[in-house]
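Removed: one protein chain of the complex. Kept in place: all other protein chains.
Letters A and B mark the chains as written, and numbering starts fresh at 1 in each.
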Amino acid sequence: MADPNNKFLFIAYSLVWIVFMLYAWVLARRQSKLKRDLEELKSKTMLKDTPPPHES
Amino acid sequence: MTAHAILTLAWLLVALYMIFIYAPSDVNQGNVYRIMYVHVSSGWTAMIAYFLVFVGSVWYVWKRSPSADDMAYASAEVGFIFCSCLLITGPLWAKPIWGIWWTWDARLTLTFVLWLLFVAYLLVRSFFINPGRAALLSAVVGIIGFVDVPIDYMAIRWWRTQHPQPVIMGGPNSGLPPSMEATLFISAGAFLCLFFYLLRQGLRLAEARREIGQLRRQLSE
Partner (left out) sequence: MMRSLEIIWVLFLKDLRLEWRRRETIASICVFGILVVFLLDFAFAPAGEESLRLMPGVLWIAFAFAGILGFNHSFAAERENACLEGLRLAPIDPGLIYLAKLLANFLFLAVAEAAIVFAASLWYNFSFLPAFKWFVVIVAFGTLGYVAVGVMFGAVASNTRMREVMLPVLQFPVIVPIFIGAIEATTSALKGDAPGQFASWVRLLIAFSVIFVVLSFLLFEYVLEE
């Protein structure tokens, strides 16, 4: 269909798609950062709880 | 969560099919009217989101439960995304149909105000000097904002009836053929499903953040 308004339709749906993809990306980044922090803290906690190897 | 993700995806695909294949072309507007499905769905979702911001805020002020605050914040964030889509798709639909990108008619003005309410809530959150107080104070903002919505609605409606616009927004719901109506409801449902999926993701992130906060505190003891 040669409807000239189709480009608006395309742009609208593309932008909505892009917005959600960007948001999903932001969420994914947050999640991986939190995961890293969690891993780091968990290992630190374990280090703290385990006595150092030199003490007896 | 995976089940929710799959459900959301499937529902969106069904909606997509209905929007572009099942729903017929409009007699007057051709194909561009199909923006309406995403536009109206975003609108309903944004309004529900703000209502949840209000519910979370009241619940937080009352019970001081961290999950209440999580819900308020997550709803605000996701609601902001949907409201932004609403404001993006609106002008893109208006330009080909009415010839103008924007006008201060009742509905558009209200949409803009709603968007500002989301922005206000999110900005206040991010600029807090003392994050401990952020939850309570944002809750206050959320409550005041929500009380404002019906007043805005009335004021803006009166204002626009005083100054009738040259363009009449014969809303898309004024007599839709059944196939379009069905498509609209399926699309709205898909968007709501997506909203709740994103909301739950937000809640999970908030909980993880709190867990990390606790671990940090334990470590420093």
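The rule is short, and it goes like this: a residue touches a chain if its C-beta (ideal position, glycine included) is under 8 Å from a C-beta of that chain, and two chains touch if they have at least 3 such contacts.
Just so it is clear, the structure is predicted and the values come from calculations on it, not from any experiment.
Asks: List the displayed chains that the omitted chain touches in the full complex.
Replies: The chain that is not shown touches these displayed chains: B.
Asks: Of B:V61, B:L176 or B:I212, which sits in contact with the chain we cannot see?
Replies: Touching the chain that is not displayed is residue B:V61.
Asks: Which listed residue, B:L7, B:V55 or B:V124, touches the chain dropped from view?
Replies: B:V124
Asks: Quick one: say which of B:V55, B:I143, B:L176 or B:I212 touches the chain that got left out.
Replies: Considering the complete complex, B:I143 is the one touching the chain left out.
Asks: Which parts of chain B are in contact with the chain that was left out?
Replies: So the residues of chain B touching the unseen chain are 61, 109, 113-114, 116-117, 119-120, 123-124, 127-130, 133, 136-137, 139-141, 143-145, 147-148, 151-152, 154-156, 158-159, 162.
Please note the rule applied: only the chains that are shown with their structure count from here on.
Asks: Where the CA atoms of chain A average out and where those of chain B average out, how many Å apart are those spots?
Replies: 21
Asks: Please give the residue numbers of chain B that touch chain A in the complex, ascending.
Replies: Checking each residue of chain B against chain A gives 29-32, 34-35, 38-39, 42, 81, 84-85, 88-89, 92-93, 95-96, 194, 198, 201-202, 205, 208-209, 211-212, 215-216, 218-219.
Asks: Along chain A, where are the residues that touch chain B in the complex?
Replies: Chain A residues touching chain B: 1, 3-6, 8-9, 11-13, 15-16, 19-20, 23, 27, 30-31, 34-35, 37-38, 41-42, 44-45, 48.
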